[in-house]
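Only a single protein chain was left out; the remaining protein chains are all shown in position.
Let's look at chain A:
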Amino acid sequence: MQLTLEFGGGLELLCNSVKVHNVTVDPQDGEEKLTMKKLLSWVRTNLIKERPEMFMKGDSVRPGVLVLVNDCDWELSGQLDTILEEKDVIVFISTLHGG
């Protein structure tokens, strides 16, 4: 399925400074649906070029990263269990502290 993945707040530096990635990711291992959990491991393998610990901790994102599925906090859609659909837009954004 086609997804748009966006990285911001400095996370794009982990993917060759590219902010927007139009990708095709399909469910694997005979699974019907693609969950955020699977997408995260796909991102880690396919998009993150350096310092993966700056993106992930365990099987989720590291503290300080906000995940948005179609402009909604993923806490509202089930976090790692969020089921993704065709043309979803997923944003990973690191919180900023500067001023």
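Operating definition for what follows: a contact is a pair of C-beta atoms (placed from the backbone, for glycine too) under 8 Å apart; a residue touches a chain by one contact, two chains touch by 3 or more; residues count from 1.
One rule holds for everything that comes next: contacts and distances are computed from a predicted model.
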item: Listed names "Phosphatidylinositol glycan anchor biosynthesis, class U", "Exocyst complex component 2", "Adenylyltransferase and sulfurtransferase MOCS3" or "Molybdopterin synthase catalytic subunit", with the criterion being the UniProt name of the chain not displayed; value: "Adenylyltransferase and sulfurtransferase MOCS3"
item: Residue ranges of chain A at the interface with the undisplayed chain; value: 8-10, 19, 53-54, 62-66, 68, 71-73, 75-76, 91, 93-99
